[in-house]
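Taking it in order: structure first as structure tokens, then the write-up.
One protein chain omitted, others in place.
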Amino acid sequence: MPSMAIQLQRYLPERDSTPHWQAFNVEYDDSTSVLDALEQIKAEQDSSLSYRWSCRMAICGSCGVMVNGVPKLGCKTFLRDYPKGLQLAPLGNFPVEKDLIVDMSRFLEHLTAIKPYLIAEAAPQGQPHRQTPAQLARYKQFSNCINCGLCYAACPQFGLKPDFLGPAAIALAHRYNLDSRDSGKAERMAQLNSDNGVWGCTFVGYCSTVCPKGVDPAAAVNQGKIASTLDGVIQWFKPAKASRNKEQR
Amino acid sequence: MPMLNKNASQTTPHRSDEPIWWSLFSAGGVCVAMLVPAITLLVLLGIPLGLVSAEQLSYQRLHALVFHPLGLGVVLGAMVLPLFHAMHRIHHGLHDLKLAHGRLAKWLCYGSAVLLSLLVLGLWFSGLG
Partner (left out) sequence: MSRKPYQPPMPASWWLKHPAYRFYMLREATVLPLLFFVASLLYGLYALGQGESSWLQYLSWLQQPWVIALNSLALVASLFHAWTFFVLFPQVMPLRLGSRTLPAWLMVSAQWAGVLLVILALWWLLGGMNADA
């Protein structure tokens, strides 16, 4: 079996004040993923190494790492594609907790804020919520998000301004806003309309490049800008109703 | 301990005024893409590139074209909206490069777009007479 040199960014909070690089050698074949390599290192070379993982099939979204500076899922990235060697670091723009583990709570707060679930009135007695294929097609692409956070690691606006709701949260808000069964758009627009909502984005577009599920969050955010603009115009002409973006409830 | 901000979902942030600037920026972006290549190619670089003669860019012809009511539309599309387009990107660029952010930078950027636009309109209306 051939072997490959891997540089790992280590951070041991009880010992280090800043991260440092450590070199490892792993054996690999055509089927060895970055996650497999990490498991090999932890099992055979250094049991103190910490990283997150769960499903190994690109659905849980736990094993995001920077591979040669690019946000990737460890389970979906293969050593065979990096003949010149690998540098693995924790996801960018997040605080590093230990080694490859980052603190994602800021992303989770933003996700909570936009209410990423159906806010729907009950369907008619005993009936399912009906939806046509055309209605499904409007949001289907944006529903594939697995909350892996790669887009946050790719987004310089999130890095510059951590209060920016960010690509995945806004894409999910957009997904539910586009859902014909949902009636919670007003609650989500209040968040999206702010400087830290859709307006924090400058369409760098890299979030969509790195998304492992083809969600295209950049499209969602920028469609959200049109939605927010229209929302503002509508509020302008309907002053009677309580304004959406003042303290409510 | 990682504390989720419990207020995050309850507080309602202020509505941004960015829709105004973004709309002007977007309209300007379309105008830049559609009008700037034609105007640079045929007017600003027309003679050096040999695409038009000095005769074609005569004072009489250009004066008639520019100071026509439809010429005002071109002036808006080729100068005023591109100014807002440019100053919007510069405003965000200053933030991206960590050079400046906040109210002052915003006032300076969009303020200069407004002032220069007024100058453009002033020149056009004074040229009419």
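In order of appearance the chains are A and B, and numbering begins at 1 in each one.
The working rule: a residue touches a chain if its C-beta (ideal position, glycine included) is under 8 Å from a C-beta of that chain, and two chains touch if they have at least 3 such contacts.
What you see is a predicted model; the values in this text were computed from it and never measured.
Counting over the whole complex, chain A has residues 11, 13-14, 16-19, 69-70, 92-93, 95-97, 103, 132-134, 136-138, 154, 156, 159-160, 202-206, 209, 216, 218-219, 222-223, 225-226 touching the chain that is not drawn.
For chain B, the list of residues touching the undisplayed chain reads 1, 29-30, 32-48, 51-57, 59, 61-63, 65-67, 75, 78-79, 82-83, 85-86, 89-90, 92-93, 96-99, 116, 119-120, 123-124, 126-127.
The definition used in the following text is that only the chains that are shown with their structure count from here on.
Chain geometry summary: the mean Cα position of chain A and that of chain B are 34 Å apart.
Every residue of chain A that touches chain B in the complex is listed here, in rising order: 103, 105, 108-110, 112-113, 115, 156, 160, 190-191, 193-197, 199, 202, 225, 228-229, 232, 235, 243-249.
Interface of chain B with chain A (complex): residues 2-5, 8-16, 18-19, 22-23, 92, 95-96, 98.
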